[in-house]
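Here the structure is laid out as structure tokens; the discussion comes afterwards.
The other protein chains are all here in position, but one chain of the complex has been omitted.
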Amino acid sequence: MHVILEQIINGLTIGSFYALIALGYSMVYGVLKLINFAHGDFFTLGSYLGYTVLVFGAALLTAHFGLWGALTAALIFAAVSLALVGLIVERLAYRPVYPAGRLPAVVSALGASIFLQNTIMVGWGPRFQAYPSELIPNVHLQIGGIHLSLLQILILVMSFLLMGLLYYIVQKTTFGAAIRATAHDRKTASLMGININKVILFIFTLGPALGAMTGIMVGMYYRQISFTMGWNYGLKAFTASVLGGIGNIPGAMIGGLILGVLEMLGAAYISAAWKDVFVFIILILVLIFRPTGILGEKVAEKV
Amino acid sequence: MSERRTHASGEIVLETSGLTKIFGGLIAVNSIDLKVHKGEILSLIGPNGAGKTTVFNTVTGIYRPEFGEVFFKNEKITGKKPHQIISCGIARTFQNIRLFPDMTCRENVMAGQHCRSSAGLFSSIFKTPFQRREEDMIREVAEKRLRQVRLWKVRDELAKNIAYGSQRMLEIARALASDPVLLVLDEPSSGLNPRETWDLMVFLQGLIREEDITILLIEHDMNVVMGISDWVVVMDGGRKIAEGVPEDIYADQRVIEAYLGKEEEDYGDYGATAEH
Amino acid sequence: MEQASFPGIAKIFSSPPLRITLITALFLIYPFLVSDYFIDIAFYFGIYALLGLSLNIVLGEVGLFDLGHAGFYAIGAYTTAILNTKFGVPILVLLPLSALAAALFAYVVFSPVIHLQGDYLLIVTLGMGEIVRLALINNPFGLTGGPNGVFGIDFPSLGAFLVVDSSLEYYFLIWLIVGLTILGLTRLQDSRIGRAWNYIREDETAANASGIDSRSYKLLAFVLGAALAGVAGNVYASKLMCVSPESFTFWESCLIFCIVLIGGMGSIPGVLIGAAFISLFPEIFRPFAMYRMLIFGSAMILMMMFRPGGVWPRKRGAVQYESLLGDTGRADV
Partner (left out) sequence: MKKYVLLVSVLFLALGLGSVHAANDTVVIGLQGPITGAWAYEGQMAKQSCEIAADLINKKGGILGGKKIVLKVEDDAGEPKSGALAAQKLVAQKDVVAVVSTYGSSVCEPASNVYEKFKKVNIGYGVTAVRLTQRDFKYFFRTCGRDDSQGKFFADFVPKKFNAKRIAIMHDNTAFGKGLAEDTRAALEPMIKNKQAEIVYYDAITPGERDFRVSLTKLREAKPEVWYFTGYYAEAALLVSQARDIGITCPFVGGNAAINDEFVKIAGLNVAKGCYMTNEPLPGDLPYPEAKEFLDAYKARFGEIPSSPWPIYAADALNIIAYAVDKSGSTDSTVLAEYLRDKVDGAPGITGPIGFTKQGDREGVPFYLYVVDDQGDIVVSR
């Protein structure tokens, strides 16, 4: 029994990464109906920027602000930088192609993804980079036979805080209402006086910033990052957002968590090698019976 | 009360009995009985949300009714798919014009003949004599229908590039290209200017006169309804509240209460839909 | 790429028979002027052209998003590889068999999900592609050789008098197939089937109401697209003499997707241009080593900025009725 609980906790950890990245996909999709393939690379870039701060600025930062200060600095630096990068990519690669419809934007997004990924390769080198290992004290806990590490608990707490924050912003604030309205019906939203451009700018700062912070958490959790990892996480996160109902914010979170847990359980009780096959089959089955994902609204087309 | 003017044969083309469609908890269409006689123009009227379009969608196979049956030429067609319905002989148009915007007008009209042709993958790839003959036929029909609605000169324009009024006519031409027995038109005059509306009325009457065709239409414009209908059915809240010849309906108190009072508001809506 | 220049080129190619003769002649002469390396580049150009044409049916003609096309390609390649190495079935016999296997797979997998809309269908295709790739890696029943793949695949031959084993012969093989495919697809475009596909892409509800059984036509598109991708897989496997899962990644599916969009949805010349871009660009920029993919990414963005509809979008209207071979010029009266 403790093994399955342990797996579920592991699944929730990895699922919360997927969920945080999926939020970026889902927000952009909701408003622009664009699959932002570059989002996985925002995540990678954030991870690398955090790495740079922690490795090269750690001594200085730790001396002045302590360990948590250094970590916070890395998180903030990466989040702010990626918010900027998100805006730049939106302005240069997406905005000029919006008017032509959604398909050219898909190519443009793929182009941006290749560009970012190779920028990272040229900038940091093609090798794996290792996050400093002694950042968080290596404390292992055993609660009722369940092995846990301090880091894991920290990461879970932090991801759930971030998700809660985003949920609050989207569901409870006026601006969040604007986002949801735009996602629901862009034309009507703009007729109702919502500034769509502001909404777009907002999601292109918030999404990448969330991705960047996730990147740092992934770096701390696994201690190792590579310039190609964005594809893998991006693919899973995108899958998660569809599973939850793409364009739906709580759906993205739930989709991510479910995907993470499914993956771990699949690995544990079916086969590690076949776990992704298992995940995709579940996804397809869900879509057969709920064609718009778990929380996706059924769009009844007016004929 | 005036008599219903019917075709000499008295044949009934379309009949629904107890047709009921429910969405969630809402009964959109409540036990509707309709009889469309051969050769007549039957108008279905009623305020917004009365369930007129839902009746159309249920008849043409887009929705499946919860209860009741649809008979076409005495044959049960309940629950058939839209593409099967049209090959039975019922062709329709949509309230918000649904053309194939990035295809030419001629290609749009050729769509109607799809159900009347049968060339498969291999005969299309190898251009068998049969396939060529069939293509010729499709083109001839398309040409005839395009000329009929006076759009032949714009045959190679993309459908999205022609005027709104022409788009309405193009959609009708597409429906006609399937050689229908029954033509089902969902608000064909909405968004048209008075001149175009007049032309439409003339066109529909000519159609009835010259071809072996029956027309079922939803219409808001009372001038059209009164001008060309042989029989009018009034719906409100999913039910049939009245039916009769136009003159009788015009005087019916229930109809005036349910429908005519809201006319102004309805026209306001059309202003918005006419934009695109 | 400035707009005004295109009519210029179009004028040169305006006469269909002349255009066909010119292009065919160019393709016939080319391999005799260059080294094997350039012939091989043109061969892979041909493979991508075939893959692009196959996806164009699904994406360009019907407007269904398919980001798992490499899965069909893989099934074609592995059918060839396994049946050839394990049972000695000749490659040319496997050409239709690979197509059939991929088509059958598409039929079975997509029958239950064909009703899904837009991006939900996209994620199913994506998942399908990944399932195929992961299955290949996991070596079910010891058939696929796992990550190593299958090796020792034969070359196509018909007895002793037709043997395809040099770069030149492979070049002609693939371009013969591409040529025939183009011929077939051009005719389909101008038939009730091609139009039915387009009707669905434009407005599925209206297409249904006009008598098109959209479910069957969508399935037909997937099946036909998969079959052609299977053919590409067959030729690819015999050319490389070995297949491994690295060649059939999600990234490969993305590239095929880009071919169709770069060229212009539903446009056959567009697909050729897109395939040329995808296959030639990395080779041309070889000297730039690690910067070449950087340039590639930027080029994709720039292309969509300046020609969002693709480099050579399909022209509708009167032009469409003279098919590429110019034999149906009866259109306008």
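Structural remarks
To keep things simple, chains are lettered A, B and C as they appear, and every chain counts its residues starting from 1.
Following the convention adopted for this analysis, contacts are C-beta pairs under 8 Å (C-beta built on N, C-alpha and C of every residue); 3 or more make two chains touch, one makes a residue touch a chain.
Source: prediction; values computed, not measured.
Judged over the whole assembly, touch between the missing chain and the shown ones holds for A, C.
The missing chain, though absent from the display, is touched by one residue of A:L67, A:L154, A:I196 or A:A268; that residue is A:A268.
If you put the hidden chain back, the residue from C:L168, C:L183, C:L219 or C:C242 that touches it is C:C242.
Of the listed positions C:L64, C:L122, C:I137 or C:I193, the one in contact with the omitted chain in the full complex is C:I137. In the full complex, chain A contacts the hidden chain through residues 3, 6-7, 10, 13-14, 118, 121, 125-128, 130-131, 133-134, 138, 140, 142, 147, 149, 152, 218, 221-224, 226, 228-229, 232, 264, 267-268, 271-273, 275-276.
If you put the missing chain back, the residues of chain C touching it would be 2, 5, 8-9, 35-38, 40-41, 44, 137-138, 146-149, 151-152, 167, 236, 239-244, 246-247, 280, 282-287, 289-290, 292-293.
FYI, only the chains that are shown with their structure count from here on.
Mean C-alpha position of chain B lies 41 Å from that of chain C. Centre to centre, using the average C-alpha position, chain A and chain B are separated by 49 Å. Per-chain Cα centroids separate chain A from chain C by 33 Å. Listed for chain A are residues 303, each touching two or more other chains. In chain C, the positions touching at least two other chains are 205. Partner chain A is touched in their complex by these residues of chain C: 112-113, 115-117, 119-120, 122-124, 126-128, 130-131, 134-135, 137-138, 205, 250-251, 254, 257-258, 261-262, 265, 290-291, 293-294, 296-301, 303-305, 308-309. Only residues 184, 187-188, 191-196, 198-199, 202-203, 205-214, 220, 224, 316-318, 320, 332-333 of chain C touch chain B when the two sit together in their complex. On chain A, the positions that touch chain C within their shared complex are 29, 35, 37, 92-93, 96-97, 99-101, 103-108, 110-119, 121-122, 126, 231, 235, 238-239, 242, 246, 273-274, 276-277, 280-281, 283-284, 287-288, 291-293, 299, 301, 303.
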